[in-house]
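Every protein chain except one is present and positioned as in the full complex.
Naming follows writing order (A and B), and every chain is counted from residue 1.
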Amino acid sequence: MIATDVSRTHLPVTGVKTCRKPGGIELKGLDVFYGQKQILKGIDLVFPPSKVTAIIGPSGCGKTTLLRCINRLNELAPGCKVKGQILLDGEDILKMDPMLLRQRVGMVFQKPNPFPKSIKENVLYGVKAIKKKCDYDATVKSCLEKAALWDELKDRLHDSAFALSIGQQQRLCIARSLAIVPEVILLDEPASSLDPISIMTLEASIMDMKGEYTQIIVTHNMNEALKISDYVAFLYAGRLIEFGETKKIFTHPSQQETHDYITGKVY
Amino acid sequence: MKIASIVALIVSFFALGLGCLSLARNTFEAYPVPVLLILSVALLVLYFSARVSHLEAKRSIIIFAILSVASAIILRMLPIYLHGFSINGLIHRSMISALFLLTLSVPAVCYSLFYLLGATPGAYDISRYPLFLVPIGLVLTAYGLILFRIIVNGAPLLNWSLIAHPFQDQSWQSEIWQNGWPVWVPNTLLQIGIRNHILGTLLLMALSSLISLPIGIGVGVFVHEYAGPKMAEVIKFSTTALRAISGIVLVVILLNLTRFASNHLHGTIFEKIIKGFGYYSGGSLVLGNSSFLIASIFISLLIIPIIARVTEEGLNSMPRDIVEGSVAMGASKEHTLLRLLLPWSFPNIITGLVLGCAEAAGTLTVIFLVAGNGQLGVNPLSETTSLAYLIYDCQFGNQLGDTVQRYMGPYQFTAAFVLLAITIGLTVIALIMKNKIAKRYKGA
Partner (left out) sequence: MEKKKNAPSGLKIFSFCLALLPILALITIIVVLVINSVPAIKLAGWNLFSGSYHPDRGSYGLFPAIWGTFLVVIVTMLIAVPVSLFMAILANDFSFGFVNTLIRWILGVFSGIPPIIFAVMTPVFFNIFIWPKFAGQGVPESALLKMVNNYDVLPLYGSVLLGGILLSLLVIPFMAPLIDDVIHSIPHSLKEASLALGANRWHTLTHVTLPSSLAGLANVIMLGILTAVGEAIIVSFAIGFGPTNLPSPLFDILERIAPLTSTIAGLSANGLVRFESGSPLPHAVSSFAALLLILSAFVIMGIAAYLQRKFKNRFNP
């Protein structure tokens, strides 16, 4: 069952449909094991559609594992076992074909990893891989615009992607994952290798994409979580401690561990 | 859809099996043509049921179906043996049919798997496996055949007396008293055994390791520690070049040395050292063509690059901070080298040594024109001999003018078996050591 109603958002400039109805993710009783070690214990969580949810928590508590479960990249690691249910728009993704899943759930990694190809080929990689028929040039333009790169790169589309700065590379990775028109975008600490100006541009892009995509971002930076997210989930030692709206979590956390983490007593 | 893909899968597996059988035997003459026709029908059925079920129907299936029909037609028109165009052979028709069957059935298996599993991208990946597995399977069968033949032909003939006795084929005249008169009586000694060959192999291993170990470690240490970039380039290039130029070049030089010794050093002790003691024929000592000493020097030229490379890898693998810690304490470069880096690289060096020994045991290229059969015992100054040489001699003995082929012919595979056991044993030891080294880094 593929979401068949496409959102009526058309960008006036290029007339290219850029998104579909963003889906909601629901985790039910999720347990993740790497070999004998249990990383995530009984997570029950609902990520609201079209909103930005931030996952925060100390190092090693399983945030990245949780994120990688949603597009099933954790299956690449040997010895990984996933129990429970993960639903995308009501469908259990653990029973889906992983490639079809990843056409609906995009990911931006911690360290930018552009392919050793030209900028244009990088953006079109996913589109060509899933053999989607569309206007290539228009797609490139709209995706780079969304990632705030079009003005800088419109004359350099055939340059190698490695010639860009780290901030530009990260935004190229975002543009690349937008080209396949996903419903959900996962961001794994996207700002951790960037300088402050690039971080600002990145956060602006994320705010722009609100409403069109469901975004789940893992971050260490609490200011960032406060600034850009609508909802926050706090993870500690593999368990979900608290989940709620950002303002409420940061001002009146209901659990003691959340309070300790936010005020800096635990890291 | 499922039924169509299962039927297509069965038909293409059958075609694959028939292709392999045709590769092995000439007798399945009647089957390829009908099987190819059925295959093309199955492919067409697959294509149309994919269209009907609204799955992604690949156009190339039709191309394969057409190719399959065309090859059936071609096969019908061919005579049993193809010849002509001055090609030096008669190609049997089953070779062509095996070729057609294999190249057409593998894609057919892939396509039917793809549709059987639902035509998703994940199914596409799984359907690529037959493409990989068929060539690998053919090659592994060839390896299995080699091991099987050597073990089956060689192992039953292996007994203790074979190992314990050296090969002897000597004749001499001795003087005995008969009726008061001295009479020259011919004596022969004929013995079948491979003891000296085994000992020769071991001696070659030992001598070449002895020579190449210090040189290899010296090269590795010098390149790692002391050499400037240009010098390091030159040394690295010449060490790899020694390995790149094959053993056959070394044997030409070795022959030059032997000839030089025969012509210019005739009668001296040097000639004996270089040429080695051979065997007695008609009462006089015949010198061999090369002694173990000289042969090991040449073989070690092949092993030095291995040891140099593993020494350098071992020295490089020491974590930088530990080396800096030692230097910061005021230790001299030599001290760091001898006490810290070399002991750390010992496992690497020993692994390289074991690999080099396996190489030396099996090397025939350097000695096959100068070796003999070791009838006078095995010591560094006697004639070079080795198990590998025995195998070679059993094959080409007639042309070399000696009698080994007549007496030791049946034992060719036994010698191969013993050699295989030695080299595989050494390689397995080296592999286990490599694993242990890798674990050491993981822990560190």
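The rule is simple: a contact is a pair of C-beta atoms (placed from the backbone, for glycine too) under 8 Å apart; a residue touches a chain by one contact, two chains touch by 3 or more.
Keep in mind that this is a model prediction, so the values were computed, not measured.
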Missing-chain contact among A:F33, A:F109 or A:F250 belongs to A:F109
Touching the hidden chain, out of B:I10, B:V52, B:L140 or B:A164, is B:L140
Across B:K2, B:R25, B:R406 or B:K439, the one contacting the chain not displayed is B:R25
Where B:F270, B:F346 or B:F396 are the choices, the one touching the absent chain is B:F396
Listed in rising order, the chain B residues that touch the chain left out are 24-26, 81, 83, 85-92, 94-95, 121-122, 124-125, 128-129, 131-133, 135-136, 139-140, 142-143, 145-146, 149-150, 214-215, 217-219, 221-223, 225-227, 234-235, 238-242, 244-253, 255-256, 259, 301, 304-305, 308, 332-334, 337-338, 355, 358-359, 361-365, 368-369, 388, 391-392, 395-396, 399-401, 412-413, 416, 419-420, 423-424, 426-428, 430-431
Residue positions on chain A contacting the omitted chain are 71, 73, 76, 99-100, 102-103, 106-107, 109, 111, 113-116, 125-126, 129-130, 162, 173, 176-177, 180
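As a working rule, only the chains that are shown with their structure count from here on.
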In whole angstrom, the CA-centroid distance of chain A from chain B equals 51
So, in the complex, the side of chain A touching chain B is made of residues 97-100, 130
Within the complex, chain A is touched by chain B residues 118, 120-123
